[in-house]
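Below is the structure I would like to discuss, written out as structure tokens.
A single protein chain has been omitted; all remaining protein chains appear in their positions.
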Amino acid sequence: MKQNRLVIFILLAVMLMVSACGGNTATPATTEAPVTPPTEVVQPTQAPPTAVPPTDVPAPEPTAAPKVLRIANTANFTTWDPIKSFSTEAAYMANMYEQLLRINPPNSAERFTPLLAESWESTADGLTWTFHLRQGVTFHDGEVMNANAVKLSIEAAADHGGASFIWWMLDTIDTPDEYTVVFNLTTPAPVDLIASSLYSAWIISPKALEAVAADETYFETGKEAGTGPYLLDSYTPDQEVVFKKFDNYWGGWSSDNYDIVLNLIVPESTTQQQLLEGGEIDLASTIPYDNVDTFKTNPDYTVYEEKSFFNYVGFFNTLRPPLDNPLVRQALSYAIPYQDIISIAFSGLGTQSRGPVPEGVWPWSDQVNQYTYDMDKAEELMDQAGYGDGGFTIRLTHASENAAEATFAPLIKDSFAQLGVEVTIESMLFNQQWEQAKSDPANAQDMFLLLYWPTYSDAGSDNLWSMFYYTEAPFFNLSYWNNPDYNSQLDQAIANTVVDPAKSQQEYIDVMNLLVDQAPGVFFLDTKAPYVIPNHIAGFQYNLNYPFTPFWFYELTPAK
Amino acid sequence: MHRLEFILRRLLSSIFVLIGVSIITFTVARVIPSNAAAMYIGPKARPEDIARVTVKLGLDKPLPEQYLVYMGELLHGDLGTSIGTKRPVLMELSGRLPATLELLFTGMLIAVIVGVPMGVLSARWQGKPADVFVRVIAIIGVSMPAFYLGLLLQILFFSRLDLLPLAGRFSNELRFTNPINLLTNFLLIDALIMRNWIALKDVAYHLVLPALTLAAFPAGLIARMTRASMLEVMEQDYIRTARAYGIRETVIVYIYALKNALSPTLTVIGLTFAFALTGTFFVEVIFNWPGLGLFTVHSLLNVDYPAIMGITLFGSVMYVLINLAVDLLQAWIDPRISLK
Partner (left out) sequence: MTIVPVISLEPEIQSRRTARHVFNVILRDPLSLISTIVIILFILIAIFCYQVAPYPLEGAGKTNVANSLLPPSLEHPFGCDKLGRDVLSRVIVGARPALIVPIGVVAFAVLIGAPLGAIAGFKGGWIDEIIMRVTDLFLAFPSLLLAMAIASALGRGIQNAAIALIVSWWPWYTRLVRGVTISLKERYFVEAAQAIGVRESVIILRHILPNTISAILVQATVDLGTVILAMGGLAFLGLGTQPPSPDWGLMVSEGRTYILEQWWISTFPGLAIFVVVLAFNLIGDTLRDIFDPRQYR
């Protein structure tokens, strides 16, 4: 039957033609990185080939190997635009760009590390903040870093940044001289905290800012214009990012630093673990929680269990009976098996939350109460509320991408079943889950599981406000709670943050206890992030203030 | 002019099918309840940004208008931009195609090299233990879920025996010491051209497990079909005549029968190519193989509708075009068909 041979032949021919065409497409995937000496040309091997034509040099023998650090990260790029950036690409932004300053991990000697700003001060009323910039810093594209660059960057961020809201209180920025920047605010706010944020606080080259103002997609093909220690060498979406050291970095270089950082994008933690064990990568961003224990007894690795910025909250739909009754919500809060959730879904890597503020972040306090797993109390309260036998259904939604939520949702279901409350579990893409919750309250879920993290190190104006302050159109207030006392007390506490920190802390404690008592949500746990670091790498330090950024390339060196 | 009429009819119906495909895919992809603008921005997308991006992506226009816009761009070769990777869909497709093709070809090659001889042997020794053995192996191949087989192979060859790599196309160390200069993006060919033996070996090692996993189903199918068509042929009169004339059994089997059994077998090989294509979804997921299959799965799970549109259109267009070409060629070769 000749035609079938024909089918195969034509199929092959056409496909070969198409892929050959694809092979010749000049990809903008490579950047305008400075020209490298030919022996160090790095070819992405899993991508549309670069615009660089193949060299005439025949099969290369192993070259003088540049020092390469190989990392696997689950993080992908939602955007390359440092202004718009608001997601997991922060892992890479943090190594290419810098802020004015960086906040150190809790319990450090100094609260901040100066970066592009050497020093700063504020007026007593907290309305004016002055930053003195470091001199002699250049951007990757050659521009000089000065007050004008800072002004342009922050103004752009405040105008249309991914996290522009952190600058809501910014009035104007003055540049009295080339290396001094003054922030004028409408209300007192901790600009040192805000300017150290992982989002909407990067300082960007004015040339790039001009380019993106003209063409919105300027960065998207894989370009960057920061001052950070590493610059972008090549990018293959969904596959890898390759960074090269920026020779003119103001911090200088020693022979210990890595020349090249190869960052593989590996979404599966199991694969990452196997790559790490197989020696194909030096660092893994995520290891399956269950398998962390096996590394603890392995002499080649050190396991760090770090407090993180992330916590899990479950919102009750306070508009829908019987969840509108605080007694019922309190009862259900006693019916959550907190320790089981931590040990089963997180392999013990977490601590039960005290309210929605994660431990280690302002304004956390151990004076905030928490519930315990007490079924007797739960039944008692249900009786009191008139639901002694339960008799209602709860529709629980969670994000399908989140394996931990998928694991502990059944635990909630089984526990509530003991009270006669039936739980139906619905898993959907986070985006869909969130859309549903924000749209029609009649269609909304009864319980919403959420993984949350604050945008910068202030969980008072972030977590407490975003999650439970009443707004007409719900954003993260997915319990739809409206408590006037809470709203006004919180406003007070936020206002006092810079002006009278001690008073502010006490006000925060009171408002958090009010929240926990009224229980519009369940506060499951603050997660811990496990990091398995092979002993041949030194310099790892986790900074919980920068979620998604486990690795600061500049600080990592081969161990002696 | 029957032939002309036939050609026109086939062309028209192909266009109808393609348009139908595009409408169905478009509707399906856009019906998915999810806010594409929010996905574009990322988690914690604010309402103002969502509004802005919605307008930017043209999502506020009515559905039929969006469809027309899409088709207009399509005719210019623009398949839109992937929400996930922010790069043009066409670039994503053409970039990942070689990886999948390399896997497919290798897998099919193994399937044919293993399947055809198995089928022939089984027919030759019909009823004997060899036949039973082949039939059992073949049916196991056809019944084994690809995702299961892949996992088992990974456990055996990577975990327990440490013989073969776990996933991916190329080892990371070698990327800097023995990089491959990309010409065709078929790594085997590229490594071969540059005589980069170390890289060639590494690429081959990485190909083994995924190709084997992919080959299981087609190999089984091909073996069964070869056997069946061999048996059918061997019952023919002319074979019996050949035997009567005293020609050796070996010659009969391997030369006369096989030659005639080969044509239907080729039909089947063509068909199994389609099955193997769907097999790539699972194989690429398990082995983290950066090809079209993995991209398709991710796009579907993440509701990346431009990518979904692009993939389905691309696949269907290929299929329809090839069928059309074949029909036309067939009509040209054998005019009787156009008279049907």
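By written order: A and B. Residues from 1 in each chain.
Just so we're on the same page, a contact is a pair of C-beta atoms (placed from the backbone, for glycine too) under 8 Å apart; a residue touches a chain by one contact, two chains touch by 3 or more.
Keep in mind the model is a prediction, meaning the values are calculated, not measured.
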Displayed chains contacted by the hidden chain, counting the whole assembly: A, B
Candidate in contact with the missing chain, chosen from B:Thr81, B:Thr100, B:Ser171 or B:Thr296: B:Thr296
Per the touch definition above, residue among A:Thr407, A:Asn513, A:Gln541 or A:Thr557 touching the missing chain: A:Thr407
Sole residue of B:Ser94, B:Asn181, B:Asn196 or B:Ser229 that reaches the chain not shown, by the stated touch rule: B:Ser229
Contact partner of the left-out chain, one of A:Asp340, A:Glu380 or A:Asp510: A:Asp340
Residue touching the undisplayed chain, where the options are A:Pro106, A:Pro288 or A:Gly388: A:Pro288
Touch residues of chain A, complete complex, unshown partner: 269-270, 288, 290-291, 294, 337, 340, 343-344, 400, 403, 406-407, 409-411, 413-414, 425-428
Touching residues on chain B - with respect to the absent chain: 13, 16-17, 20-21, 24-25, 28-29, 31-33, 139-140, 142-148, 151-152, 154-155, 159, 225, 228-229, 232, 264, 274, 277-278, 281-282, 285, 296-297, 300-301, 303, 308, 312, 315-316, 319-320
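We take it that only the chains that are shown with their structure count from here on.
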Residues of chain A that touch chain B when the two form their complex: 1-8, 10-11, 14-16, 18-23, 25, 27, 29, 41-43, 45-50, 54-55, 58-60, 62-63, 65-66, 68, 70, 76-80, 84, 86-88, 160, 162-165, 216, 220-221, 237-239, 260, 262, 264, 266, 268, 271, 274-275, 278, 280-281, 429-432, 434-435, 455, 473, 475
Partner chain A, residues of chain B touching it in the complex: 33-35, 38-39, 41-47, 49, 56, 84-87, 91-95, 97-99, 101, 158, 165-173, 175-187, 194-197, 263-264, 266-267, 269-270, 273, 288, 290, 295, 298, 301-303, 318, 321-323, 325-326, 329-330, 333
